[in-house]
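Only one protein chain is missing; all other protein chains are in place.
For subunit A:
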């Protein structure tokens, strides 16, 4: 375990309020998803269809990207291509600077987090206003998202009340959620209307219309993308779907898996800037298509990960996430999907703990609405980590030594006999409560004292006696 991951985990585990916050949100999400899936008998078929749609697009990504660019351009949208996060940041900030933008509103976008947009805007001297309620909380607290659906889920509503008391002027009159939301609306509303640029993400890029599709429950995305002069969409290239019907096929899975709803409150399609005669809309619309490691995944063992529709079900159902929360992972994306993506984005050398810190219980894959074999992909990272010599020396030596014995059954029996004798010396009355080389085990739990004689030895003795 690298020191940084270890420290983050220790901090998370020592925080009872964090645990309370995680339990509330993920527990709710788990129950609601289960009810939504139970109410939708065709869920299995919908999942197979969703998986097929994504696989088809991934297999023909070049075709659909070109189709999307052609159709978006025809609607007056300016399409930009970013090979990596630095290019994406530069494109967005240059558009803002060229427009003399002072204030930018942003609706929740994990891709924006992935490319480091919040910092880039600050560095360019542009005021950034997060309009999603949870992102607003995160911005006030100077944090980053801990969940891809509920970015501020690591904070309890009591903590949010404390935060608003000092950050909102005047402070909210009461601490109930409705009053706090009203307070945030009031603070944000004036900024919505005075922003020069609105930046959003996209849940889907629709190839045959050149439109983008965004789903939210707060309506903030509409206020982010409509009043400002310029609307910029940043989206990963894996968000492509062939048509609007395909987007809806995936929406049925996305919303149920994320929040347990059937549909979100708002499902918005953006197709180009304001046309003559339109009542509102931006003067310019830009779409930044971001690769940032995705085309590499097309050709390697992580290709299935490109199906991800960012619903968050895997983290809601992950025993590890539910103990340590999102920040401990140290990447943009937490949980099982983040443990696959972070090594792609940040490199395996600094993130090798993530694919290892998993019990391989498979619940994430079970709930994944597009059938991503997450444990298999995590194991693929472990394989790479082993091959690249990133696994710690004691682990390599331990597995190597163990394998030397396991491959020689007679020697293995001998070692087992010896090992059992030594191990039994540490035990009293059936349990071992302290074992020097297995402190990870005995610091927290007792170990059953092993048998005096192995099964194999007992069995062989019995066989001999029978003859």
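Heads up, the rule we're going with is that a contact is a pair of C-beta atoms (placed from the backbone, for glycine too) under 8 Å apart; a residue touches a chain by one contact, two chains touch by 3 or more; residues count from 1.
Note that contacts and distances are computed from a predicted model.
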{"item": "Identity of the absent chain, which is to be given by its UniProt protein name, from \"Stage V sporulation protein AB\", \"Fe-S oxidoreductase\", \"Tripartite tricarboxylate transporter TctB family protein\" or \"Molybdenum transport system permease\"", "value": "\"Fe-S oxidoreductase\""}
{"item": "Residue among A:56, A:75, A:168 or A:379 that touches the chain left out of view", "value": "A:379"}
{"item": "Touching residues on subunit A - with respect to the absent chain", "value": "1, 9-10, 13, 319-320, 323-324, 356-363, 365-366, 379, 381-387, 391, 395-396, 399-400, 402-403, 405-407, 409, 412, 416, 419-420, 429-431, 433, 438-441, 443-451, 453-456, 458-460"}
